[in-house]
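Missing here: one protein chain of the complex. Every other protein chain is in place.
In this document, chain identifiers A, B and C correspond to the written order of the chains, with residue numbering beginning at 1 in each.
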Amino acid sequence: MEPINVSEYEALARERIEAGVWAFYQGGSDDEVTLRANRSAFERIRLRPRVLVDVSSIDMGTTMLGTPVRMPIAVAPSASHAAAHPEGELATAHGAMVAGALMIASTVSNYPLEEIANAARAAGGYTGEAPLWFQLYMYEDTSLTVDLVQRAQAAGYRAIVLTVDLPRLGNREWDKRHNKLNPGPPQGYRAGNFKTGTDGDGSPFNQRLTWKTVDWLRGITPLPIVLKGILTAEDAALAVQHGVAGIVVSNHGGRQLDGVPATIEALPEVTAAVEQAGGKCEVYLDGGVRRGTDVLKALALGARAVLVGRPILWGLAVNGSAGVTSVLEILRSELELDMALAGRPTVASIDRTLVRLP
Amino acid sequence: MEPINVSEYEALARERIEAGVWAFYQGGSDDEVTLRANRSAFERIRLRPRVLVDVSSIDMGTTMLGTPVRMPIAVAPSASHAAAHPEGELATAHGAMVAGALMIASTVSNYPLEEIANAARAAGGYTGEAPLWFQLYMYEDTSLTVDLVQRAQAAGYRAIVLTVDLPRLGNREWDKRHNKLNPGPPQGYRAGNFKTGTDGDGSPFNQRLTWKTVDWLRGITPLPIVLKGILTAEDAALAVQHGVAGIVVSNHGGRQLDGVPATIEALPEVTAAVEQAGGKCEVYLDGGVRRGTDVLKALALGARAVLVGRPILWGLAVNGSAGVTSVLEILRSELELDMALAGRPTVASIDRTLVRLP
Amino acid sequence: MEPINVSEYEALARERIEAGVWAFYQGGSDDEVTLRANRSAFERIRLRPRVLVDVSSIDMGTTMLGTPVRMPIAVAPSASHAAAHPEGELATAHGAMVAGALMIASTVSNYPLEEIANAARAAGGYTGEAPLWFQLYMYEDTSLTVDLVQRAQAAGYRAIVLTVDLPRLGNREWDKRHNKLNPGPPQGYRAGNFKTGTDGDGSPFNQRLTWKTVDWLRGITPLPIVLKGILTAEDAALAVQHGVAGIVVSNHGGRQLDGVPATIEALPEVTAAVEQAGGKCEVYLDGGVRRGTDVLKALALGARAVLVGRPILWGLAVNGSAGVTSVLEILRSELELDMALAGRPTVASIDRTLVRLP
Partner (left out) sequence: MEPINVSEYEALARERIEAGVWAFYQGGSDDEVTLRANRSAFERIRLRPRVLVDVSSIDMGTTMLGTPVRMPIAVAPSASHAAAHPEGELATAHGAMVAGALMIASTVSNYPLEEIANAARAAGGYTGEAPLWFQLYMYEDTSLTVDLVQRAQAAGYRAIVLTVDLPRLGNREWDKRHNKLNPGPPQGYRAGNFKTGTDGDGSPFNQRLTWKTVDWLRGITPLPIVLKGILTAEDAALAVQHGVAGIVVSNHGGRQLDGVPATIEALPEVTAAVEQAGGKCEVYLDGGVRRGTDVLKALALGARAVLVGRPILWGLAVNGSAGVTSVLEILRSELELDMALAGRPTVASIDRTLVRLP
């Protein structure tokens, strides 16, 4: 039967995804305190619905850095979609465009970014460019970064999303255990954006990124820069100072430093800092979004949109491109209903009074 | 054996009620966060009992919009009582009147409102009208509303309870799952108040209700208007401004927007707003009332009475009209004992000092 | 093997006590929210131990209304000890005196108060009177009260402990269920203080007790009056005004109004109110005391001593008089060790700085 919510997609995906990939997708770091907090923190926030508002028409449309989108729900960047489905990121892009959602393609996709962009344009029937952003990992070899940014720009990506919370890989013990039992590289894996098929063509992650790197990145591309992985007011203020266009409040799905706040817990201090710094910066959130009410809570606390990671992979594994569309449609229709029931018929009407923090 | 509390009625009812109906009765929306909160929030509130008060005589009598009632516990409106017992709302009305409790009949009853009123009058032996209110759903076809209100007024109902939290049906997944397995309309179902036997004679819910609708409704009937489904101070203040006679603090039994507060959590801000706005409005509460102490807590926080929903259906399923009376008598006798043990022998003596919030 | 803590006595007692009696002893009222809170509230309080204090000698001695006792732990009044052990309250008194603890005998003991006093005197080898108080239930027939008080005074009881939280019996569902299965009076039961062997010789509880009753009681006996069952600052202040010598902060072991605070939660407001009213009133606590650290916490929050109820019955059931002594000795030796580890070698050195409330 057709899944009726995101959790049902998770259950179905578990049956279809190979154990090592499942460990990679699902696991958090250390004791997974943050992974669990990402969900439980949403549950502790209360919604304050208004009544007797005309909700006969709900408009979920918004923009993300100027790009119109059908819903304030986008596809988070994640690695290796081909492990979930042979068509990999091409299917994800197809599915996202059909749903009308923006997608952030990952540096470590299995398909080259150009092919993903082509798939997106074809699926969405876009006359201009598709709503695609490019997530950037920086390796020690700087020329790789220059190359990736130029390729993304040429392929029509509309923003660069620099991940700033992964100078090293977090301590993901599910992966460690699986890899001990199954040594060697995963079969058939290929980093689509690199000549050798290996992440960064073998160059390790750059652990020397600083705010100067951000300035440098702004200098090599006219595309707006979004920083992914900020959790504090201090860094949010710095982001605004450094002319960043957007921030993703993210803890990398609970996969990097364990013990950091749930993203919905960190969101208020980030949006407050951005506002205090002049506010010329959009704020997004990922981490634990599984329900339309989660989206509603994030928007009420100042997010412009949310990103969804694991659920997209579940949909992809269960039913390819159509599964991706279905997951997004489930979230979108939940959000539509939730906006109606909350008496907030437009995204603009969702404000801070909609929530009560614990 | 005779059940000794409301939970035992629930267990017995589960054995008697068909699975699809049980899903409909028991389920909440989404992840049922609010459904669970309705209970757990009551448990977190502490009672502060006074001693050495003469409690040899306990008086639970009060009025609801001027109608004297034997207890501050009324029957909440709920749909389709015939699914619990063939005599449906006729039995419920009979049972409520025998217990001396006010009943709010639902727009989507299986029996016509006139027959329910007749059953109530007969059972209660009332010389005037029985303590009955009529719950109103508004459909897109406005003439249906005018007709229902006029019929209710003619049949002796004493107030119109307009439901304001259901512009659309909440996301009730138990129902969805059951309905996927059992397609088609439930066998033998009939909307007793409509010619075609279908809700709203097929007209969909009106999603355009606003405060002007409330003004309009006041204009077409002299009956007092009660709004059911308010959870915020803002809407409570507007209700007073629009001349509403009563408010039911309700989250529709956790069946509409998931993540809204438990009703006992929302009650204080609603009663404070009503008081600040001049206070000419009675406040009621439904949601999770299963014990006499729950009633005590609601009254201490400013409710004039509470409404009981699912327990009434459990009593009805287990033993028809007598089961309804029994459930109400259990709550009433618990409340009587609790008032004695709390040193509050009258409803008027129950005040804010009786509770300590968490 | 000899039990090493109070919980082990509970486990052993369960095997020895008949199911209906166990239901009566163990059960709380309604959903047992308060019964559980009595334990969990102790666990949430933190102790702040001091170090480098000479603890080579620990003095647990104190007085209760002037009577010297070996430990600040007394036997709470409870009904029908013969259901735990054939020697009933005689064995309890014997065991308590051997341990050096004060005992409060109940109105509804199975043995007459005079025999209990004799047993106590004999066991304790007291030259004067034994450390015994008499707990008083008042029935509608006032002459019974006068008679009981005069007998208690004549028999050498040193204080009258008037229970004020039981105008009616709480809703104890374990009892109700057991009694439905086993109708009729419990076999061999006898109210030792009444001619007919029935509580109050059949006279029902007096539900008309007020503060005037307290004044009247003070007028008919020179013995100091203690009120048992106070949970609020308001009633504590009234108690001081009415010349009461002591207060027992009690929720009747979670058996009367469910949802009232744990006694350790209510203690601070009671001791504060007594202090504000001039402080000429000792405060005790019962409810959930199972460890020496519980005693320490109660004393730090202003209690002069604690009363222990169920554990005494467990000890009695397991090993008669010796079991009672053993339970008291376990608590006493735990308290002795705890005072040493907390750096508080005397009862007087236990103050408010020893605890941090949650």
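By our rule, a contact is a pair of C-beta atoms (placed from the backbone, for glycine too) under 8 Å apart; a residue touches a chain by one contact, two chains touch by 3 or more.
Given the structure is predicted, the values throughout are model-derived calculations rather than measurements.
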| said: Let's see if you follow the contact definition: name the visible chains touching the chain that is missing. | reply: A, C
| request: Among A:I4, A:I220, A:L257 or A:A272, choose the residue that contacts the chain missing from this document, as touch is defined above. | output: A:L257
| said: Can you tell me which of A:V6, A:A191, A:I230 or A:L335 touches the chain that was removed from the display? | reply: A:I230
| Chain not shown, touching residues in chain A | 30-31, 33, 164-165, 167-168, 170-171, 173, 176-177, 180, 207-211, 213-214, 227, 229-232, 234-235, 238, 256-261, 265
| remark: The missing chain sits against chain C at residues 1, 4-5, 43, 45-56, 291, 293, 297, 334, 337-338, 340-342, 353, 356
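Operating definition for what follows: only the chains that are shown with their structure count from here on.
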| request: Would you identify the shape of the chain contact graph, picking one of line, ring, star, complete or other? | output: line
| remark: When centres are defined as mean Cα positions, the distance from chain A to chain B in whole Å is 43
| Centroid spacing, where centroids are CA-atom means, of chain A and chain C in whole angstrom | 61
